[in-house]
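The structure's right below; bear with me while I get my questions together.
One protein chain is absent from this view; the other protein chains keep their places.
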Amino acid sequence: MNTKKIKHSWDDRIFDWICNIFLFLFIVVVFYPLWFVLMASFSDPVYVNNGSILIIPKGFTLEGYQMVFGDSKVWFGYLNTIIYTVCGTIFGTIVTVLGGYVLSRKDLVGRDIIMKLMVFTMYFSGGTIPLYLVVQKLGLLNTRTVLIVLGSVSVYNLIIVRSFMASTIPDELHDAATIDGCGNGNFIVRVVLPLSKAVIAVMVLYIAVAHWNSYFNALMYVTDSNKMPLQLYLREILVLSSSLANSFDVDPELQEKMQHMSMIIKYSMIVVSTGPILCVYPFIQKYFVKGVMIGSVKG
Amino acid sequence: MSLKKKKQLDAQVVEARRQHRRKSLIMIKRNWLLYLVLLPAVLYIATFCYAPMYGLQIAFRNFRIADGIVGSEWAGLKWFNRFFNTPRFWLILKNTLTISLYSLAVSFPLPIALALILNNVRNAKYKKFAQTITYMPHFISTVVLVGMMSVFFSPRSGVVNTVLGLLGIEPIYFMGTPEYFSHMYAWSGVWQTMGWNSIIYMAALAGVDPSLHEAAMIDGANKIKRVIHIDLPTIVPTISILLIMNFGKVMSVGYEKVYLMQNDLNASTSEIISTYVYKMGVLNQQYSYSTAINLFNNVINFLLVVTMNKVVKKLSGSGLW
Partner (left out) sequence: MKKKVVALMLSLVMAASAMTACGNDVNVSESAESKTSETTQSEAASETVSEPEEIAVDHFAGTELNIVVQRKTNDTIADFNDKEIMKLVEEATGIHVNWTVLDPTTVAEKLAVMLMSDDKPDAYLGVVDATTLSNNQELFYDLSEEGLLEKWAPNVVADYNRVDGAWDTITWGDGSIRGLLTGSLVSVPMDWAASLLSINQEWLDKIGKPVPTTADELYEVLVAFRDNDMDGDGDKNNEIPLTFCAGNWEGDIMMHANAFGIGGNYTWQPFQAYKNIENGKVVSTVDTNNFRAFLEFYHKLAEEGLLDLEGFSQTADQYSAKRTEKVAGVFTTYASMLDQGYTPFVYQGIDGVEPRLTGLVNRFTGQRSNLVITAESENIEALLHWWNYMSSTTELKNIAFRSSAGFEIDANGKVWNVATQNQEEVIDALGNCSPALTAEDFPTTKEETLAPRALVRHTFIVENKDLFNQEGFPIAYNDAAKEEERAFMEVELFEYISSFIADAITNGVTDDSWAKHLEELKAVQYYDWLDWYQDFVDDVASR
């Protein structure tokens, strides 16, 4: 008994070591480029691009940040993005989690056909032009609503929620609740949602990040510059300055200036635009703690 | 006799069906709330996915803006034939499959491994730190990612070749060697998505009942065994679902990163369907042609998903439907 225990802890220790080494190496590999981005955002672009920045910034400058923050559009964009992200995430999470749960119920008549129809849309879509026409018919062009609603619900997320719920909320639980006289509504509120914190957290993260990063819908459906999200504006700076640097119809001075701007702004833009969304993750993480759902399953 | 029996059987079938229908109706009535709750998702998909679906027909038409989607003249399979007959059709198909299957092979299992490892880290702070760091690359835009690759892998001044130089290895022109293209593409993808993709598994692992681990420990199972017999089975449904859905992307490798990584030296391995569509369809405004190619891709994707769904369902018990 005793020897067996020691042997086991040896196994475990080796296993831990392998895990830790692997993890450490991976963190280094991932961390370095991220560190590079941060350093590059404070450096003269010439040094960024000739490979002479290794660990610390070279040719220290805040020009990139000044350019990004000096623009009132960035602040507006921030505000808009936060609005779209918060509203879109609330809307999207509610629809997805509830929808996903319903689709996980085996006693739902017509479940298979609904699933098939949904999966179909993951592969076949009419393209941007008819979608634009639909949005136009609904009177949603140039509104904030379209940016909140579009992209909030995805079949991919529905399927993830569904498969989660199917494996974490056993049928017996529902049967037992039904016998106790608990209706569907009560069951969802009292049992399903508390048991699904982890997957709800994942959905919040997925939908929030998708909203935060999205620019295409704004690009298509909104012309009013007051409604532009941050990402669209940043993309514009990036695409424009690089395509201008590549184009010919400007005078050399302007061209040079834009090229310089595109080089310097790239890295500071990433830092500025991802800062806030990175802070969301730690809040999400605490729902991934093991055993979130103990007791309830057995109860 | 046999006729009578048959009639009897028929009657039974009809009765069974009727009962089934009645039961279904009862179930629908009883679960009305579920339908109500599902309604927003269904409405969303009906409005934003099915309503515009008629746009698919431009793959079979000579689409002109002036004629509209429904008004453009029919072209039959003209665009499909054109695509199949492009001189490099087989080459770009091969490149697409190489890049996408290779990426799938490396970037699908690694997040699972990462999640299992993270799940076993005991120090809570270290675990959180590791999780946060590894998920960050997801936020680096493709343009910047490729720009950084070009800097890091520069044969002249890149940090990678500097390190290789210290080891006595001659500089390698990573970005300009056709053979390296798929490696560069796939592994930079791993770098960017591994942490992000592990999140879903982390969440699934939260569902593991700790008492199972306790019981196993008492039985003398070591960590590896517990990972294999307790943790892994918990996330198998998630793995199955994601594997099926990933197979549905095999033909549609995103154009942006490949396009940015393309250059005159690696064109023989880097031209894929989506970059071709981009050049042909977007830059030359060939809407019908690009729709047709995308349709072709997605039919294959869809078939792959249907097949994979069957296979995986048989193996693991969970599928998309």
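Just so it is clear, A and B label the chains in written order, and each chain counts residues from 1 on its own.
Everything below uses one rule, namely that a contact is a pair of C-beta atoms (placed from the backbone, for glycine too) under 8 Å apart; a residue touches a chain by one contact, two chains touch by 3 or more.
Keep in mind it's a predicted model, so treat the numbers as computed, not measured.
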Would you indicate which residue among B:75, B:121, B:136 or B:175 is in contact with the undisplayed chain?
B:175
Contact partner of the left-out chain, one of A:103, A:129, A:192 or A:270:
A:129
Among the options B:13, B:26, B:65 or B:163, the absent chain makes contact with B:65
Among B:21, B:94, B:156 or B:229, exactly one should touch the missing chain; which is it?
B:156
Contact partner of the left-out chain, one of A:9, A:66, A:145 or A:225
A:225
Can you list, in ascending order, the subunit A residues touching the missing chain?
45-50, 128-129, 132-133, 136, 219-220, 223, 225, 235-236, 239-240, 242-259, 262-263
Please identify, in ascending order, the residues of subunit B that touch the omitted chain?
64-66, 68-69, 82, 86-88, 146-147, 150-151, 154-156, 173, 175-176, 259-260, 262-268, 271, 276, 279-280, 282-287
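Keep in mind that, in the parts below, only the chains that are shown with their structure count from here on.
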For subunit A paired with subunit B, centre-to-centre distance based on mean C-alpha positions, whole Å:
16
Can you tell me which positions in subunit B touch subunit A when the two form their complex?
24, 27-28, 31, 33-35, 37-38, 40-42, 44-45, 47-56, 58, 69, 114, 117-122, 128, 130-141, 143-144, 147-148, 151-152, 154, 156-159, 162, 191, 194-195, 199-200, 202-211, 220, 222-224, 234, 237-238, 240-242, 245, 248, 287, 291, 295, 298-299, 301-302, 305, 318, 320-321
Touching residues of subunit A toward subunit B in the complex: what are they?
4-5, 8, 11-12, 15-16, 19-20, 22-23, 26-27, 29-31, 33-34, 36-37, 48-52, 54, 94-96, 98-99, 101-103, 105, 107-109, 111-112, 114-127, 129-131, 133-134, 138, 149-150, 152-153, 155-156, 158-160, 163-164, 166-168, 183-185, 188, 198-199, 201-202, 205, 209, 213, 238, 242, 266-267, 270, 273-274, 277-278, 281-282, 285, 287-294, 297
